[in-house]
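Provided herewith is a single structure, encoded as C-alpha cells, for subsequent inquiry.
Complex shown without one protein chain; remaining protein chains in place.
The chains carry the letters A, B and C, assigned in the order they are written, with residues numbered from 1 in each.
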C-alpha cells in the first residue's frame, strides 16, 4: 500500500482545478473582464446578479471553482518556480508560499460566498 | 545487480537559468505553466466581484467602473489569452493522460478532445445564459 | 588490478544473460559477472526480428522440428543435440513468457506462431517483428532481479587466461577509463556472438567481430565448422539491414527483373498465391541465396549502384497485414530505402547473416578447455550444421545458454582458484595492450579501416556464396599479408578515456584470426553442402565429409584442420527436398 503522501492529493486537486479552470473561467472572464466593461453586452443589474449569486447552487459551484483553481495555481506555479528558476534548495519555502496563498484565498472565498454574501 | 566501481564523473554542463528560452517548445511550456498565475488572478477578480455584489448596488457599480479601467481591461485581455492557452493545452493532453475505453476499444483522441470542447461550449452557454439572459 | 568472481560471462547478449540467470538460479552462493563490451541491451540479439522456434501446436511434433532442423542442416547437425534442443526449446520460450516477453497472441490468449523458412509446421513464436529486441530486454530486465549478478558494462575482454588446460579468468579493458584489469574466474562462459563483420555486406552490428571465437582459438580451443557462413536472401542494399524472413512467411514473393517468381526454377516448388511451408520463398536460406547468384548469372537481376538485386513483393499482403504482423519491416523500408512495401517493390539481395560454426562444444557448452564454456552464436554444438534454419538461433541461445550456465555453475562450485602461471599470463597481457596502445608508430600510412576493408573484400570475393579451391588459396595469401600489415597499423588515439580505436584494432585482429579459420576450413572441405558451395566440387560427399571440421591453432601459429564424425541418431542421411 502506498505510503501516506500528500503529493498525490495535491496533484488530484491540481488536475480537478485544471478542468474547472478550463470549463468555467473562459466565459466568466470574457463577460466580466471584457464584454461588460467594454459595453459589448450590458452588464446584469445588481438585483439580478445578487439573486443569481445568492442561490445555494451558485455559491457551491463558485466556491468549488475558486478553491480548486487556486490549488491548481499553487501546484503549477510551485513547479514553475522550482524548475524555471532552478530553486531546488528552496523547495520548502516555495511550496509553503504557494499553498499558503491558495489556502488564504480559499478561506476568503469561503467566507465571502458562504457567510458574507 | 550490483554496480562496478564508479567511473570518474565526466564533464557536466550547468543547466542554464534560461533553458526555457532555448527551444520554442520549452518557451511554450513555460507560458502554459504561467497561465496558472492568471487563473489565480481570475479567482481574485471573481472574489472582488462577489464582495462588491454583496456590498450593495453602489459597490457593484464602482466595481464595474474599475473593471472598465484600461489597465484592468488590458490585464483581463492578457489573462483571457493565457486561459485560452490553458484550455487548448489541457484538452489536447487529456487523451494522452487518460485513454478512454468503450467496450474494450480505445476511443480515438479526436473524439475525446472534441467532447471536451463540446463540454466547454455547453458550460459556457449555460453560464452566459444565467448571467446575461 | 585483479578482481575475482566464480563465473565470468563474456558477452551480455541473449546467450550471456540467459546463462547468467541460470547460474544465479542454480546457486545463489556463486558470484557471477557479465563482462560486455556494450551495455547488455545493446547486444546484437536486439536486432533479431522474425522469431524463435519451439513446438507448441497440437498438429506439430518434436520429431518434425528435429527433422526440419537436421535436413535443413544438410545432415551435418549432431542429431543428439538437435533432439535435446527441440525438446527444451518450448520450455525455454515459456520461461521467457513467464518473465514477461510480450509474445504475440491468438485471440484466445494463447501464444501465436508463424511459419518460417525450412520449417514444415507453424512453430515460430514471435513478438511482432522485434522478437530479439523483446527477448533481450526481457532477459536483461529479469537479470536485474538478481543481486548476485555483477556487471562490467563496456568492458572489452582481450584475453582468456588458460594455464594447464584450465581456464582461470580473463583480462579486460574498462573502456570508460582505459584501465586494464584481470578478472579471475573458476569458469568462463563465452557468449560473444558471431562474426558477420568479417564480410563487407552484413546484417550484423558493428560489435559482431568474432572476438570470442578468436579468444578461444588463441587459447587453444578448436573452432568447428567455420566454413559455413549463412547468407540471408533478403537484405537491403547498401545498409545490409535485414528484411526478416517473416515477410516471406506472411506471404511475400521474390521476383526477378522480369517480375517472375524465379525460385520455381530451382527445385523449390511451385508458385502458389499464399505461403506454402518448406517451399518457394519459404525454402532454406542457403538455397535461396544460391538461386539469387544464378539469377544474376542469367542476367535476370536488377542492376543498382549497390550491385545486383531482386525484388521482394509484399504489396498483395495489404497495409493491414503488414502493419499488424511486420510493422518493423515497413518502418525500415520507409526509413532506409524510401519505399513503402505496402505499395512498392523492395530491392533486396543476399547478405551475410549468421555463423553456423563456432567454438567447439558439447551439449552442455563444454569446450575442450576445462572451465571454459561457450553458448550462443559464438559456439557450435552443433544443431545448425551446414545451414541454420531461421528462428532456430534465438531458442538456441536460451537452451544452450541455460545449459552452459548450469554446467559452469556446477563446475565452479568445486574448481580451484587461479594459478600463479595464470596470473603471470595476465601481466603479460597487460603489457601487450599497453604496447599496442603506446608503442605503435604514429601516423604510419597503414590505417585500420583499410586493412579491415581489404579483409572484407577478400572474404566476399573468395569465400562468398560460391567458393573454389583457387579463390580460397588466394584468400589464404591475402589474409597472411593483411596479418603482417596489422602489425604496422597506426593508432591515432593514445588516450585512455573511452579510446574506441584500440578496441577497433583488437577487433580487427580477432576478425583476421576468424577469417583465416573460415578460409582454411573451406579450403579443406572439398564438397558442397548447405551454405558451403564449391564450384570445383559441386556435389555433396558423405564418404569424406559427413564430418565437422575443427580448426585449431598449431604451435607455429598456423591453422590446422581436423575432422570429427557427425552424430546420427534417427535420421539417416537423405536428400534435401523442398517444395515437393
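Operating definition for what follows: contacts are C-beta pairs under 8 Å (C-beta built on N, C-alpha and C of every residue); 3 or more make two chains touch, one makes a residue touch a chain.
Criterion: contacts and distances are computed from a predicted model.
Trainee: Using the UniProt record as the reference, specify the protein name of the hidden chain from among "Fumarate reductase iron-sulfur subunit", "Heme exporter protein B", "Peptide/nickel transport system ATP-binding protein" or "Branched-chain amino acid ABC transporter permease".
Mentor: "Fumarate reductase iron-sulfur subunit"
Trainee: Please work out which displayed chains the absent chain touches and list them by label.
Mentor: Looking at the entire complex, the absent chain's contacts are A, B, C.
Trainee: So which of C:20, C:205 or C:351 would be touching the chain we can't see?
Mentor: Result: among the candidates, C:205 touches the missing chain.
Trainee: Among the options C:5, C:137 or C:537, which residue touches the chain absent from this view?
Mentor: Of these options, the touching residue for the absent chain is C:137.
Trainee: Which residue among B:71, B:97 or B:110 touches the omitted chain?
Mentor: Considering all chains, including the one not shown, the answer is B:97.
Trainee: Which one touches the absent chain: C:60, C:153, C:286 or C:313?
Mentor: C:153
Trainee: So that we can see where the missing chain sits, which residues of subunit B does it touch?
Mentor: Answer for subunit B: residues 1, 3, 6-13, 15, 19-20, 22-23, 25-26, 29, 33, 93, 96-99, 104 touch the chain left out.
Trainee: With the missing chain put back, which residues of subunit A would touch it? List them for me.
Mentor: So the residues of subunit A touching the missing chain come out as 1-5, 7-9, 11-12, 15, 76, 79-80, 83, 86, 88.
Trainee: In the full complex, which residues of subunit C touch the absent chain?
Mentor: Considering the whole complex, subunit C reaches the absent chain at 38-39, 41-44, 46-47, 91, 94-95, 97-100, 102-111, 130, 133-134, 137, 141-142, 144-145, 153, 176, 205-207, 238-239, 241-242, 332, 335-336, 447-449, 490-493, 495-501.
In the analysis below, only the chains that are shown with their structure count from here on.
Trainee: When the centre of a chain is set as the mean of its C-alpha atoms, what distance in Å lies between subunit A and subunit B?
Mentor: One centre to the other, that is 11 Å.
Trainee: Once you find the CA centre of subunit A and the CA centre of subunit C, what distance in Å lies between them?
Mentor: 63
Trainee: Any idea how many Å lie between the Cα centroids of subunit B and subunit C?
Mentor: Chain centres of subunit B and subunit C, defined by C-alpha means, are spaced 56 Å apart.
Trainee: Considering subunit B alone, which of its residues make contact with at least two other chains?
Mentor: none
Trainee: Per the contact definition, I'd like the list of subunit B residues that touch subunit A in the complex.
Mentor: Residue positions touching the partner: 15, 17, 20, 30, 33-37, 39-40, 42-47, 49-51, 53-54, 56-57, 60-61, 64, 67-68, 72-73, 76-77, 79-80, 83-84, 86-87, 90-91, 116, 119-120, 123-124, 127-128, 130-132.
Trainee: Touching residues of subunit A toward subunit B in the complex: what are they?
Mentor: Counting only subunit A, the residues touching subunit B are 17-19, 21-34, 36-38, 41, 43-44, 46-47, 49-50, 52-53, 62, 65-66, 69-70, 72-73, 75-77, 79-80, 84-86, 101, 105, 108-109, 112-113, 116-117.
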